[in-house]
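The complex appears here without one of its protein chains, the remainder shown in place.
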Amino acid sequence: MPIRIIVTGGTFDKEYNELDGKLYFKDTHLREMLELGRSRVEVGIRTLMMIDSLEMTEQDRHLIVDRCAHAREDRIIVTHGTDTMEVSARALGQSVRNKTVVLTGAMVPYKFGSSDGLFNLGSALAFVQTLPHGVYIAMNGKYFSWDNVRKNRKTGAFEEIR
Amino acid sequence: MPIRIIVTGGTFDKEYNELDGKLYFKDTHLREMLELGRSRVEVGIRTLMMIDSLEMTEQDRHLIVDRCAHAREDRIIVTHGTDTMEVSARALGQSVRNKTVVLTGAMVPYKFGSSDGLFNLGSALAFVQTLPHGVYIAMNGKYFSWDNVRKNRKTGAFEEIR
Amino acid sequence: MPIRIIVTGGTFDKEYNELDGKLYFKDTHLREMLELGRSRVEVGIRTLMMIDSLEMTEQDRHLIVDRCAHAREDRIIVTHGTDTMEVSARALGQSVRNKTVVLTGAMVPYKFGSSDGLFNLGSALAFVQTLPHGVYIAMNGKYFSWDNVRKNRKTGAFEEIR
Partner (left out) sequence: MPIRIIVTGGTFDKEYNELDGKLYFKDTHLREMLELGRSRVEVGIRTLMMIDSLEMTEQDRHLIVDRCAHAREDRIIVTHGTDTMEVSARALGQSVRNKTVVLTGAMVPYKFGSSDGLFNLGSALAFVQTLPHGVYIAMNGKYFSWDNVRKNRKTGAFEEIR
């Protein structure tokens, strides 16, 4: 069975609008990134929303949980902005059973030279194939359980709470 | 305990010599790549050799096996040229016990725009943290057991033998 | 005599702040860009300000004009945001005599993959060495006289007024 990739936006997919100098969302870069990685893993990509995770509402989160809970696949990657990734991870962790769900994202847009996006995608794809059922965040080369993770606002890195 | 990374060269670390137009090895890019990935995984990097894997001798392979067998760490990544990666994987698989060893590399040098290196490193780092003891190749987003993998010379992709 | 490069900021030098997701100015990338271009042209770089050209005041423009008018060098490049580049070009054109001044900038920050910055810098450096005294904008591979140029807000390209 293929791996399901659910796209919600986040820094990962931001682009630079050269006419107004603002960052915005156009399309997801997931396919392009998987091609660059010469990935041969069978995946199905679906764009659920394209938003900054600071603007994600409770309704948006319900939608993500619902799609993960009802997906036929039992291995799911959710791309997500890092600012509220831990909030969505908790919502998923409290509701989704019998599946391995891995949230990942990027600190710098994929399209900018200094992005961690390709590295994170590589690690998320590996973690989702190997971790037991549960909900995880894959960032900084590590994985974290949904109930023991937060983003350190000062360093930008993810860390265990306790 | 940190993860041991053993560098042997390969396409991963090739650079372009602008004076003679040839590809060559200078230093490993592993540290730079882990920084780009904002990796927070504790690792120790050691450069064992810096060679094209087509030029790797039996003696070189014995050295790699020896270092993996005698490493204090039980989680080891070996960066390696893709051309004979399966040969070194077999040598390691037949000798190393009680450790998780993951070989990885790149089809295109890290320093060139179209490299799969960062993606592969991200996946190798995730696989080495989660796979049970054994020897594996991590390429194309997948992992392969040392006794069931070959590089397809036509497509450049790794695949299972049977 | 070396060529004077006066840095005023603009898209050229914007960077992505990975902690708050906003674009900001840190240092100029001019030295790094000239190194990438293997430039052997003798230049002196001075950062006069680091601002978005939409926020440039009349006072800022007086300062730029003053520095160009009083520079010892008679060949000067001014890096500048594209939004009000034509305004500064007019201010310079009406005041600076006996010098070749070339304004240039970028539609996309140098640090992002799709930047036109390096191309523009190469052309500006060539134009400033070859054009007769006067004030010009170098963008889109072309040069424009200060009194016959505007930025087309729809296409983002510079064009002659008449």
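Every chain is named by a letter (A, B and C) in the order it is written, and numbering of its residues begins at 1.
We take it that a contact is a pair of C-beta atoms (placed from the backbone, for glycine too) under 8 Å apart; a residue touches a chain by one contact, two chains touch by 3 or more.
Owing to the predicted nature of the structure, the values given are computational and were not obtained by experimental measurement.
A.B. asks: Hey, which of B:R40, B:R67 or B:K111 is the one touching the hidden chain?
C.D. replies: B:K111
A.B. asks: Applying the definition given at the start, please give the residues of subunit C touching the unseen chain.
C.D. replies: Missing-chain contacts on subunit C: residues 33-34, 36-41, 107, 114-116, 118-127, 129-131, 138-143, 156-159.
A.B. asks: Residue-wise, where is subunit B in contact with the chain that is not depicted?
C.D. replies: Interface with the chain not displayed, on the subunit B side: 11, 14, 16, 18-19, 21, 23, 52, 83, 107-109, 111-114, 153-154, 156.
FYI, only the chains that are shown with their structure count from here on.
A.B. asks: What's the farthest chain from subunit C if centres are computed as the mean of the Cα atoms?
C.D. replies: Centroid comparison gives B as the farthest chain from subunit C.
A.B. asks: Taking all residue numbers used at the subunit A/subunit B interface, answer same if over half belong to both copies and different if under half do.
C.D. replies: same
A.B. asks: Rotation angle for the CA superposition of subunit B on subunit C, to the nearest 5°?
C.D. replies: Value: 180 degrees, nearest 5.
A.B. asks: Can you work out the whole-Å distance between the CA centroids of subunit A and subunit C?
C.D. replies: 39
A.B. asks: Mind checking the centre-to-centre distance between subunit B and subunit C? Centres are C-alpha means, answer in whole Å.
C.D. replies: It comes to 45 Å between the two C-alpha centres.
A.B. asks: Go ahead and note the Å separation of the Cα centroids belonging to subunit A and subunit B.
C.D. replies: 26
A.B. asks: Going by the contact rule already set, what residues in subunit C reach two or more other chains?
C.D. replies: Not one residue of subunit C touches more than one other chain, so the list is empty.
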